[in-house]
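In this view, the complex is presented without one of its protein chains, the others remaining in place.
Per-chain numbering from 1; labels A and B assigned in written order.
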Amino acid sequence: MTTRTKEIIALVAVALFVVIFYIRKVAGRGAIEFPTWLSMLVILLILASLLWILVLTIRGRLIERRVVFLYVGIAVALPLFMSLTQKISVSPEVKQLYDAIVELPEGSKVLLSFDYDPPSAPELQPMAESIIRLCLQRDLKLIIMGLWPQGPQQANLALEKVFDDEDIAAKNLQYGVDYVNLGFQSGNEFVIQRMGGSFQSMFQSDYEGTRYEDIPLVRNVRNFSNVDFSVNFSAGFPGTVEWVQIAVDRFGLDLGAGNTAVQAPQMYVYLNAGQLNGLLGGMSGAAEFEDVADYRAKGTKFMLSQSFAHAVAIAFILIGNVAFFMSGRKSRLKGD
Amino acid sequence: MEHFALWLGAFLTLGILSFLYKDNAWYKLSEAVFVGISAGFWFATLFWDNLVGKFWDGKGEEPMLWVGAALGLLMLFRLLPKVGWLSRWPLAFIVGATSGLWLMNYLASNIMSQVQATILPVFSSGFGAGFDADLATIVGNLVIFVGTFTGLVYFFFSKEHKGVFGGAARVGIFFIMITFGASFGYTVMSRMSLLIGRIDFLLGDWLGMIG
Partner (left out) sequence: MGQPDTAPLDTAVFADSGAVTVAPVESLLAEDHKYDNGRAVDLSWVPSIDDQLVDSKALGYRVYRIVDGGEADSLADLPPFAAAFTDGSVERGHSYVYFVSALSPSGEFPSVHTAPVKPEREWINLSRGWLFLIMLFISAAVIFFVETARRGKKLFVRKIAGLEAIDDAVGRATEMGRPVLFIPGISDMDDVETLAALTILGRVSRTIADYDSKIFMPVSRSLVMTAARETLKASYQSAGRPDAYSDDMVNYVTDEQFGYVAAVDGLMAREKPATVFLLGAFFAESLILAETGNSVGAIQIAGTARPAQLPFFIAACDFTLIGEELFAASAYLSGEPRMLGSLKGQDVGKALAMIVILVGVVAMTMSEAWDVGVMENLRAWLVRVFSTS
């Protein structure tokens, strides 16, 4: 059978798979969940196959990179069907952010800056939803803005999700009184600088076009000194670094942050220096916050996949190192 | 409409992922659509938010906006070779303004605050605590102090890395590499998170296989 034929057969199989399950979904059939025994069997099969790959590597038969891609895909996808849960242990910096929010008295104003776009949503959206939910549960007022164009849109998506919650819906929160979305403003760090003097100079109207002075929630909010706490959700530049350098160091804003896992290591210096009041790093940070806030959502759901993917990555790093040392040994035996 | 959006999203996602197998027309189509839409999106956003939202809507209220607009127009002179030098003025303004802002910000946040935070009592848990630190705290304080100090030694370019100085630089590069390893691990987690998000869309939102 030629490669072309195999590719066509694979494509047809995938297409059939997609059609069957889409029809199943439209027919109203629910989600698939593996029973515990099946989950354990799947885990054992994956482990056994990894061991087999290790044996092949020791024998000198190296696998190609597409097999690695396949394993990572399986490691990410299969846990989503499993009913197993992963124990989450909460880091001190996550607890710090949670405590900072719950210690705020009712009616406090919290500034949320959405500085990310859809590519970073898998990491930052769950933490944004958790923090918004916690703030609204505790009757805090939310002032939302963004230094990235899609940031305020992500905020609206998070609000929509949170308002589906019965407890939050029962509060009958009013836009403009309990929360407001001021929208996006270009200018990067210069926006933060100007907000230190006057919010209104940067946001003459909100996301819907209502004039700033006509919005009850922000009418008397001149600058950072009228805000009780702030959380920044950041995926890059402009982001937490600029907020720390300008809003915290110059204007004394009390700031917590949620970052993608790529950025999080760089934020620990600010956390240790007391410039950040709490930090959530990546999807694990989101899961930990959900745990401490006692509301399990996507962050928690995805942690098992995260752990499996990491385990597979570690396994292949070990296998790769075995291959490396074996090839070095072969060269020495051949006298190269 | 929702069905169409789901299928389109899935089609483009699978098209990009097909590159993992090999380069193909499906990938090229998905990638071209992505590049085109992102270019159009940025154009529309910058036009409506900057030109219209900032300049046109506010032109009567803030005279400085006209100065900004004039500097922006000067950038376009880059297209005319004879007067192309005019485009250097707005660039000089941006570089100068950014440098001025960043100089004090970085000095304060990334140097002064960090130096202050590195001044730690090795054998104490905090100010006024006395000689009370446990082993973990002592090790932690020493790691911060030694790591920061030797890292600075490594990036000192005015002295050759020899003798004691060279030894300290070697310790510094060890700390730096360990930091990079941790950063690498965090980044792997970040990339896996993005993949999990896409798989959740495909298997959950699109095919309804997971809840």
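Here, a contact is a pair of C-beta atoms (placed from the backbone, for glycine too) under 8 Å apart; a residue touches a chain by one contact, two chains touch by 3 or more.
These numbers were taken from a predicted model, which means no experiment stands behind them.
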{"item": "Selected from B:120, B:189 or B:207 as touching the chain missing from the view", "value": "B:120"}
{"item": "Contact with the hidden chain (one of B:35, B:52, B:73 or B:139)", "value": "B:35"}
{"item": "Among A:57, A:200 or A:263, the residue in touch with the chain that has been omitted", "value": "A:263"}
{"item": "Positions on chain B contacted by the hidden chain, ascending", "value": "23, 31, 34-35, 38-39, 42, 78, 91, 94-95, 98, 103-104, 107-109, 111-113, 115-116, 118-124, 127-131, 145, 148-149, 152-153, 155-161, 176-177, 179-181, 183-184, 187"}
{"item": "Residues belonging to chain A that touch the chain removed from view", "value": "105, 107, 197, 220, 222-223, 225-226, 236, 249, 252, 262-263, 265-266"}
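The definition used in the following text is that only the chains that are shown with their structure count from here on.
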{"item": "Complex interface listing, chain B residues touching chain A", "value": "10, 20-21, 41-42, 45-46, 49-50, 54, 57-58, 101, 105-106, 108-110, 113-114, 116-117, 144, 179, 182-183, 186-190, 192-200, 203-204, 206-211"}
{"item": "Of all residues in chain A, those that touch chain B in their complex", "value": "18, 21-22, 24-25, 29-33, 66, 69, 72-73, 76-77, 80-81, 119-123, 149, 184-186, 189-190, 193, 204, 241-242, 244-246, 248-249, 260-262, 264-265, 269-270, 272-275, 281-284, 298, 302, 305-306, 309-310, 313"}
